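What follows is a set of notes on a single structure, which appears directly below.
Note that this is a trimmed complex: some chains were dropped, and none of the rest were shifted.
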Amino acid sequence: MATTSAQKKKCAILGATGAVGTRFVQLLENHPFLELVAVGASAKSAGKRYASVIHWQHPTPVPSNIADMIVRPCTPSHYQDCEIIFSGLDSSVAGEIEMEFLKADFAIFSNASNHRMAPFVPLMVPTVNLPHLEMIHAQREHYKLQKGFLVCNSNCAVVGIVVAFAALQKLGAIDQATICSLQSISGAGYPGTPGLDILDNVIPYIAGEEEKIQAEACKILGNFQKDPSASIVEQSIPMTVACNRVAVLDGHLLCVSIRFAQRPAPSLDQIKAALQEYTSDAQTLGCFSAPQRAIVVHDAPDRPQPRLDRNIEAGFAVNVGRIRSDPSGVYDCMFVALSHNTILGAAGASIMNAEAAIKQGYV
Amino acid sequence: MATTSAQKKKCAILGATGAVGTRFVQLLENHPFLELVAVGASAKSAGKRYASVIHWQHPTPVPSNIADMIVRPCTPSHYQDCEIIFSGLDSSVAGEIEMEFLKADFAIFSNASNHRMAPFVPLMVPTVNLPHLEMIHAQREHYKLQKGFLVCNSNCAVVGIVVAFAALQKLGAIDQATICSLQSISGAGYPGTPGLDILDNVIPYIAGEEEKIQAEACKILGNFQKDPSASIVEQSIPMTVACNRVAVLDGHLLCVSIRFAQRPAPSLDQIKAALQEYTSDAQTLGCFSAPQRAIVVHDAPDRPQPRLDRNIEAGFAVNVGRIRSDPSGVYDCMFVALSHNTILGAAGASIMNAEAAIKQGYV
């Protein structure tokens, strides 16, 4: 049964003119029960027609009704017609603005890094840790809110790790991991990485990224403990992380090596089966954007590859391949993980988080 | 004092028409005491003018005297005027042809992988293990040669590891390492990686490469034991290796994490100093192609980068940067290493090996 416009949840996007913002617009087009009614941006763009202030880079055109919207300033009073706020704000301003909207009792789904590690704030990859949504109760109590809350999605590079680890830890605890990332330039936003820096080149450094991956993975993979503190008990997995920027448009690829705590370690067959059989709560719950397969396992020796595999499952899956043992014997298993950094790694995750929150009655 | 042509050593290049072969030609132009007098290739090219059968990709033009040479077949009888044979042959044919030349008592410096791991064959990165040349005596005895011998240079990706490790092991033994490579497409030769495979993409697999890196590093870093067996006692460093092909023309970048055997481990300052102060035997011996600095240490947080740093020291140095500790505590030190894969990683190493062999009287 189709949802009528009247039944749809009215949404706004803050930071709607940036790289993440335009991706939100694209993903919300034709959404069955989320209706985009407002786009917000900085004073520079506010008051102007949306289409006139964006650099649209998606293969489908700007939805025509959105193109003609007048950009609103990012202050809560301008969004009284909205039930859900998606934030694609830059971290230089997101901290303060999101807090204003939270205090104004809005339901906010943010892609910014500012509040990710804050207590009471669920940091969610929807195909990993939906139960963390329950922290919303404590958050409302803490901030004295009726219906508002703030849910963050994760760093774009960490999703490949946490989705794979969520599946693998069904076999036993991982007690050490080494990760080397080859990240696409869209991870740096727009205009982001200059062509002169990345053509025929690699930049073996992304400021703050290695720290974020380690910290966010441990929070996402943690357990929500209702009593007494309503907090996340973080997992503690030592991770050795090296991040690189490569000449790829979309898709972050990770070379991962892991060691399990238990001896003997799970076999490669068990590992492969665990990845293939993994079903997330977002799928079980029937979230609209949930992929059919949260993890797609590749058998070809040279896959996954960013350009060929990033759009599998519409960008909501994590691709895993090259599952192999480590000839050196140090690690139990090595593999390659690939995820779409602006879909599952950004706007897409935020939207799926909203879908789950609606399903569970938080909105 | 200039070397006259009469005093120069006459050289030939086998496989002179391929990517490595043309690099040999380029590097030998204007060499003070190596004179290229013959170019050899497969039956398809033999008998033709050199310039008519190559795909020259270097910014300097084909040396005019070489351009006009008639390509010779790769059989020893055609090279009686040569004292030194450089082999840029493809591994599909190198094994047999090089053995024929060896048995015909030629001095061969090979870039092919076929004989690298053979006993009696020095596998040499000239800025690392010149003493292995001494194995030539045993090799001559074994093959019953008067003046001939076979010396191999290494895989193009391993040089970044062994040069750095040679410096670091002056501080103490390394007992574990993890390496993730981002390798350029020239490492696959010409035509090599199709543009359709690498544009906007990463290929997270290079057939056989991970195994070669582990095996060759242990031999190169081993010690030559004269008595009783005249063999290399290989080092045994467990290495966890993942190799990737990226959209870079030249230069292999490695993300490396290491652990020392000793506790407490050397400090980052000691590590940095050891890298900066490292001087190889090739430099001490005064090899013509030896770099002023065998290792160039970078302080900028985002260096070395392939395009900006691969040509430092004319491609004969290893660049090291991002020397840092591992926040997870698992490894003692993390760093990035970059080397030029067709210079120090291929033809350049072979030429420096020849220079050292001449200096030490083997030719």
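Every chain is named by a letter (A and B) in the order it is written, and numbering of its residues begins at 1.
Simple rule for what comes next: a residue touches a chain if its C-beta (ideal position, glycine included) is under 8 Å from a C-beta of that chain, and two chains touch if they have at least 3 such contacts.
Being a predicted model, the structure only gives us computed values, none of them experimental.
*Asks:* List the number of copies present in the full complex, noting that all chains share one sequence and 2 are shown.
*Replies:* Across the complete structure, the repeated chain appears 4 times.
Everything that follows uses one rule, which is that only the chains that are shown with their structure count from here on.
*Asks:* Okay, in this complex, where on subunit A does subunit B touch?
*Replies:* Residues 176, 178, 180, 182, 199-205, 207, 210-211, 214, 238-242, 244, 246-249, 253, 255, 257, 301-308, 321-322, 326-331, 334, 336.
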